[in-house]
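Shown here: the complex without one of its protein chains, the others still in place.
A and B label the chains in the order they appear, each numbered from 1.
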Amino acid sequence: MEADDLALVDAARAGDRGAFQALVIRHQRKVYAVALGIVKDPDQAWDVAQEAFVRVHSHLADFKGDSSFSTWVLRIASHLSIDALRRERNDRRASLDDLHEADLAGTGAGEGILATALGADPGESALRKELAGKMAEALGQLPAIHREILVLRELEGLSYEELAARLGIQKGTVMSRLFHARKKMQALLGAYAGRGAPPGGGGGSHG
Amino acid sequence: MTRTAAACLALLLPTLSLADGPATSPAPVPVRVRILRGARQAPPAFDPKLADLRSQLSKLSYVRWEQVSEQTVDMSDRKPHTVQLPNGDEVTLVVEAVKPRTITVEVALSRRRTRSRLTIGRGQRIVHQVTAERDGVAYFVTVHGMP
Partner (left out) sequence: MSDCTHYRPLVGSRPGELAAAEAGALAAHLATCDGCRAWEAELAAADGLLARGLLAEAARRDFAPFVDRVLERVGRRAPAPLLERLVLAFRRHPALAIGAALAPIAAVVALVLALRLGGDGDLADARAVQLTTEGGATTVIQSKDGPVVLLDDDEES
């Protein structure tokens, strides 16, 4: 937990490599998961995750403990992931963020994919586990700006304000971009989740 | 490479026996068994009943710890004791050996086909995850032998 992370950071700062090793082991999977969600390619995510820890190590002296170690290393990982994407992507941000009436299609009453498929008690269902896997898979099919905002929101847990600051966009844009990202995700999951849904309950729009 | 080395270790290390004297009589041993619930995505909280486990649990990234159940069982050598878990699974505990300074306990999860045999010293506790993590929540069993 966090108090222990801080003790490990102190020890690592004093040159204790075992402490740094323990920090890496403790956080490596989540750091990798964040990178994977954003950059999509497993090998690139692996490199980004490693680079994140290398940077953490070189800036241990700067870590003040204002935020948790986890927040810090995930922030570095997501920055690196977004930087990696920005070197590659064709930026269509403005057009992707606009919201029009037609964009609401597929998200209204009678068109819920997950809620219908998972039912009232989704806690422990096998379908829920499958959907989680499909969702991670579907994430790779989303545009980069949608992947990054979903990962920052869902894995890093950033608030609207933090997302706006991190991505350099207005809060309103944060909300509309998240909406588009989630709607696309829902459409991608539609065919899969709809398989187990009652007649008329599944099969969302793929538009 | 690491796995190869681990396999070599598996062959070599049993020869390094524990100098702890012979096993004692098969008299029942009181064993304190607790089931814990750890959650990652929840407001941080630490059940005061788990204070003695803080140093072990604090190594994990779960932020909310609660004790679900507790029992003290008189366990005889090699006689299995089964504990039901909140998700319907069960964990089977067997006291394999009791020595003056150590106790060896087997923790078996039949549904996962996982079996761990752990020897701990007096005052130590085994913390063993017993369910896969789902939605940031996992259950653990702790075993504290009191020979």
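Here is the rule we use: a residue touches a chain if its C-beta (ideal position, glycine included) is under 8 Å from a C-beta of that chain, and two chains touch if they have at least 3 such contacts.
Computed from a predicted model, the values in this text were never measured in an experiment.
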Omitted-chain contact residue, chosen from A:V9, A:V48, A:I82 or A:L155: A:L155
Sole contact to the chain not displayed, among A:L6, A:A19 or A:I169: A:A19
Contacting the left-out chain in the complete assembly, out of B:K49, B:K79 or B:R101: B:R101
In chain A, positions touching the absent partner: 8, 16-22, 24-26, 28-30, 32-34, 36-37, 42, 46, 49-50, 53-54, 57-58, 99-101, 103-104, 107-115, 117-118, 122, 128-129, 131-137, 139, 150-151, 154-155, 159-161, 175-176, 178-179, 182, 185-186
Residues of chain B (touch criterion as defined above) contacting the omitted chain: 2-3, 5-7, 9-10, 13-14, 16-20, 41, 53, 55-57, 59-60, 89, 101-102, 104, 107, 109, 111-136, 138
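Just so we're on the same page, only the chains that are shown with their structure count from here on.
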Mean-CA-position distance for chain B and chain A (Å): 34
Contact footprint of chain B on chain A as seen in their complex: 1-4, 26-27, 30, 70, 123-124, 128-129
Residues of chain B defined as touching chain A within the complex: 44, 57-63, 87, 134-135
